[in-house]
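Every protein chain of the complex appears in place save one, which is left out.
Moving on, here comes chain A:
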Amino acid sequence: MEKTTLFDKIWDSHVVKSVPAGPDVFFIDKHFIHEVTSPVAFLNLEKRGIGVKNPSRTVATPDHNVPTVDQDKTIKDKLSRMQVERLRENCAKYGIELHDLGSAHHGIVHVIGPELGITQPGMTIVCGDSHTSTHGAFGAIAFGIGTSEVEMVLATQCIMQSKAKKMRITIDGVAGPGVTSKDLILYVIAQISAAGATGYFVEYAGSAIQSLSMEARMTVCNMSIEMGARGGLIAPDETTFEYLKGKQYSPKGEEWDKAVAHWKTLKTDEGAVFDKEYHFDAADIEPMITYGTNPGMGIKVKGNIPTTEGMEGSNKSSYLKSLAYMGFEPGEAIKGKKVDFVFVGSCTNGRIEDIRSVASYVKGHKKADNITAWIVPGSREVEKMAHEEGLVKILEEAGFELRQPGCSACLAMNDDKIPSGKYAVSTSNRNFEGRQGPGARTMLASPLTVAAVAIAGEICDPREVFQN
């Protein structure tokens, strides 16, 4: 029998039809929608005079533009309010499950899907958001789509997609203390560049990946798009099953046993061929931070910003433009740089383990005076756990400001913006120019590094901060 990859198995079983010399008609099991990329899709359905084909396969939550304070009150920003209200109207009209602001399971779409057990191995999942790749952590094919495709899924439960090439990234070995899954993925992106996986769907494998918790795996898969990949996935295993067992939408009783038996078959055959393979050793990876304006511009926290040696043409001018934006010089050390803001949150690192990690680190310490520290849980459920576990108290005593769930300062669509020229060390996923507000200078790092920076007030290595 032909040896196939996990990606092949899921993809091929969801192809309704292959268009000759064209894309596949690809069936979608689960569709997540939010307030920003769905309104035009619904509007176009109306213009065409058609409805939603299968409302039970779509789940909605407002997350991108919502305020992170006073969520029980009317949204002040008129345009944000309109988008959220439009989402409510559309969900009510077509009978789509909505986890609205203030409800028990409100949160960032990529946090609540797994939390509720909606995300399951073997599924095809899409959402009008590039970080949909997060759900790949469960052994699902999950990727971001544009609004035209949101419309296609609503109208037909299918999209037209060409099958991506296959890449496997294997990380073996054991990472040292203070090295998190965020460091693993920032390292990988720095190695293969922000466009290095464009055209590919990535499978992450190896002992260092297998040893990660589900939440840590989600962080890795979340950032697949930051190296250009369509998505990333990890074969489901006992860690996956353990996480899903008992979740609200997970199968129950006999159905559970049947599901697990099927999920166990979802892995790449030995000898299956990938179009591209990379191998890394976890022991080589140290706490990472970005210094530029794309996520591929990352270095060890202890490292120096690369010089322009060997660069030419638009490559060099783009690099210098990026450093000029950041206010950095080629060749200088990143450690010791002053920081103004820290942000803990987003679909990359806004889960309970991330908040625990920050709280355990800052417990009994105070943030530096020059730092404004925001912590934004990924969901109401995460917020609730953080309260119940006493983490909120620890964080507030350390000078962090806890806000309500949403995408928040990750993309600054709401009021949570980093002021122009200020430096933020952030657990989010993008350091693009202006991503966290016009003129904002973002450095991406792990929750642990962010915690250390909050205390030290400057870029530092989390392994060194409390040594003295």
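By our rule, a contact is a pair of C-beta atoms (placed from the backbone, for glycine too) under 8 Å apart; a residue touches a chain by one contact, two chains touch by 3 or more; residues count from 1.
Following the convention adopted for this analysis, contacts and distances are computed from a predicted model.
Leaving aside the chains you can see, what is the UniProt protein name of the one that's missing? Options: "Tryptophan synthase alpha chain", "NitT/TauT family transport system ATP-binding protein", "Amino acid/amide ABC transporter membrane protein 2 (HAAT family)" or "3-isopropylmalate dehydratase small subunit".
So the chain that does not appear here would be "3-isopropylmalate dehydratase small subunit", according to UniProt.
Tell me which of A:129, A:381 or A:461 is the one touching the absent chain.
A:129
Among A:114, A:144 or A:405, which one is in touch with the chain left out?
For the chain that is not drawn, the touching residue is A:144.
Under the stated touch rule, tell me which residues of chain A contact the chain that is not displayed.
Touching the chain left out of view, chain A contributes residues 16-17, 19-23, 25, 27, 29, 36-37, 39-40, 43-44, 47-48, 50, 53-54, 64-65, 77, 79-80, 82-83, 86, 128-130, 132, 143-149, 151-152, 155-162, 164, 194-195, 198-199, 225, 228, 230, 293-294, 313-315, 317-318, 321, 411-413, 420, 430, 432-435, 438-439.
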